[in-house]
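With one protein chain removed, the remaining protein chains of the complex are shown where they sit.
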Amino acid sequence: MPTLQELCALVQGELSGEPSTEISGVAALENAGPTELAAIENQKYVPLLADSRAGAFLVPRELGQELDRPCIFTEFPQAALNLVIESFGLHVPRPAPGVHPTAVVEPGASIGEKVHLGAYAVVHAGAVVGAGCVLSAHVVVEGDVVIGDDCVLEPGAVVHNGARLGSRVHLGACSVVSRQGFGFAPSPQGPIKLHHVGLTVLEDGVHIGAGTTIDRARFDETRIGALSALDNQVHIGHNATVGQRTFIAAQSGMAGNSHIGDDCKLGGQVGLANHARIGNRCGIGAQSGAMGTWEEGTTLLGSPAFEKTEFFRMLSALRKLSKKKKQ
Amino acid sequence: MPTLQELCALVQGELSGEPSTEISGVAALENAGPTELAAIENQKYVPLLADSRAGAFLVPRELGQELDRPCIFTEFPQAALNLVIESFGLHVPRPAPGVHPTAVVEPGASIGEKVHLGAYAVVHAGAVVGAGCVLSAHVVVEGDVVIGDDCVLEPGAVVHNGARLGSRVHLGACSVVSRQGFGFAPSPQGPIKLHHVGLTVLEDGVHIGAGTTIDRARFDETRIGALSALDNQVHIGHNATVGQRTFIAAQSGMAGNSHIGDDCKLGGQVGLANHARIGNRCGIGAQSGAMGTWEEGTTLLGSPAFEKTEFFRMLSALRKLSKKKKQ
Partner (left out) sequence: MPTLQELCALVQGELSGEPSTEISGVAALENAGPTELAAIENQKYVPLLADSRAGAFLVPRELGQELDRPCIFTEFPQAALNLVIESFGLHVPRPAPGVHPTAVVEPGASIGEKVHLGAYAVVHAGAVVGAGCVLSAHVVVEGDVVIGDDCVLEPGAVVHNGARLGSRVHLGACSVVSRQGFGFAPSPQGPIKLHHVGLTVLEDGVHIGAGTTIDRARFDETRIGALSALDNQVHIGHNATVGQRTFIAAQSGMAGNSHIGDDCKLGGQVGLANHARIGNRCGIGAQSGAMGTWEEGTTLLGSPAFEKTEFFRMLSALRKLSKKKKQ
């Protein structure tokens, strides 16, 4: 078992407590046992510390220094915990480079060095797959696709033509990227589907969840900014754009041509209407439906969505009214 | 064609009517013809009986005894109808045991007796698959997975590391079980994805729909209780827990760390917020969004969700108010 001192060195923290204390593993704050390490990253969890049986804590100095408990002080406790988890070998390891004999790589596809191609992965002619990528079992990459270095595509992910992935992009299982957008128009023969010939750009470090679908632009681009993360079963319509470091929770959807800025947080099952424009640093509560233009820093709630204060005012007025009726 | 008497014996019911009547098949109450059998399981459908042209009915004694029509009395008419459907060979048969030559079973995977492995199924080293399981075409089972006996995995289902399936679990096509949860934290290099090292436990008889996604716990467990059923495109976040015999309709989502008890019914497109705690025997109407703690037996409606009576009072007050404005 590693000692507290060894783990402290690993995460480049500062030790407070007996260095030779042995740590057997990691756990959640409320369930950790006396030889386990737990992490607390903000004030909210400090009240739980007293009751925790954890053997030691990863904690920012300002939260932990009053504690008379073994601590490793670090500005980034959860990131540090990731390193500890890796040192214990508890994480899911990255598959080793190598091409499974059943993988189909068509002539004319370009596969970088140290790539892992899983069983039955299919890469069509013309595709470019960067170095160090992991294409898991049953992944399909069409021909007009560029994938940067060190990307991970989980089993069954489908990358259609027109996709341009940066480096370190992660696609969840059964996600579908760069699908033809949902656009139809009348013709002499009845409604026909419009060709979508733009791109789908996922910048560096973008994370896409399982079952998430992202449509290709009609012209120009659908774009997800660097380090943004989309949870499972999210839908992004054609020509929608997402800024950087924006988090979108499960089952949310952005209609075609909608936009959300940098550093936003969307709850689950949120909808953005066509041409909605949401500024940077906005928050949108779960199940809200946002239309129109909202400036930087707004918090939205409700369907249709209103600014938070207005939403609560309306809800409160309605509750009062309904109680009055009762009397 | 089997006679009414034969079908009655098959379902262990009680016959009321001419035993030698021949039955040609089964149908819905409103469309059944004079040689077809239909089932009625509750009071609600009794008024439709008079108009039904069905040749005979599977019906509980208390609903059918006043009828002057051929009946098989049984406490469980729909379960009985399942048996009749099987006797006619109308159901989708379970594939025979056998391993398709294209299935990839890595050395170190343990496959039970009488398992069906479909074309291009992939089972990674370390996985344990119980006896009598059906892994359909293109199923992927990662290495740190245990699957009990008699489970059915539909085409393209993906079972990630950390999954622990009981017996008789059913996974729909393109469902994704035990995916790494949606958790990120700051690091010196910007936001990083947190390792999720807990388990995903699906107890005996759990049913998971097509395209449904279930995330692995950060620590501890995500758990779906025995005989609970999730429809298509449901999302279950990391560390969420579902009790036993709970039914969740399509496109509903449970955020991380939310909980719902035993014997609950959720409509479609319902959302449960982080840390929501819903007691046993609760009902939640379609599109509702539940937060906080609700005790056993509560019915919730609306987004945000209120207890049913309060929801209707609010809705009614609003409707009255809007009509007043009109005048």
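Think of it as A and B in the order they're written, each chain with its own count starting at 1.
The working rule: a contact is a pair of C-beta atoms (placed from the backbone, for glycine too) under 8 Å apart; a residue touches a chain by one contact, two chains touch by 3 or more.
Predicted model, so just to flag it, every value in this text is computed and none were measured.
Novice: Where the complex has a chain not shown, which of A:Arg61, A:Arg94 or A:Lys320 is the residue touching it?
Specialist: Going through A:Arg61, A:Arg94 or A:Lys320 one by one, A:Lys320 is the residue touching the chain not shown.
Novice: Of the residues B:Ala173, B:Ile192 or B:Ile260, which one touches the chain left out of the display?
Specialist: Only one of B:Ala173, B:Ile192 or B:Ile260 touches the chain omitted from view, namely B:Ala173.
Novice: Decide which residue listed in A:Leu4, A:Val176, A:Leu230 or A:Ala249 touches the omitted chain of the complex.
Specialist: Touching the chain that is not displayed is residue A:Val176.
Novice: Which one, A:Ser52, A:Gln78 or A:Asn161, makes contact with the chain that was left out?
Specialist: Of all options in A:Ser52, A:Gln78 or A:Asn161, contact with the hidden chain holds for A:Asn161.
Novice: Out of A:Glu86, A:Glu113, A:Asp220 or A:Glu296, point to the residue that touches the absent chain in the complete complex.
Specialist: A:Asp220
Novice: Go through chain B and note every residue touching the omitted chain.
Specialist: Chain B touches the missing chain through residues 26-28, 31, 41, 75-79, 81-82, 85-86, 90-92, 100, 102, 118-120, 136-138, 154-156, 170, 172-174, 205, 207, 209-211, 227, 229, 231-233, 245, 247, 249-251, 267-269, 286-287, 303, 315, 318-319, 321-326.
Novice: Give me the chain A residues in contact with the hidden chain, please.
Specialist: Chain A touches the chain not shown through residues 102, 104, 120, 122, 138, 140, 144, 156, 158, 160-162, 174, 176, 179-180, 182, 184-188, 190-195, 197, 211, 213, 215, 218-220, 233, 235, 237, 251, 253, 255, 269, 271, 273, 287, 289, 303-304, 310, 313-314, 316-318, 320-321.
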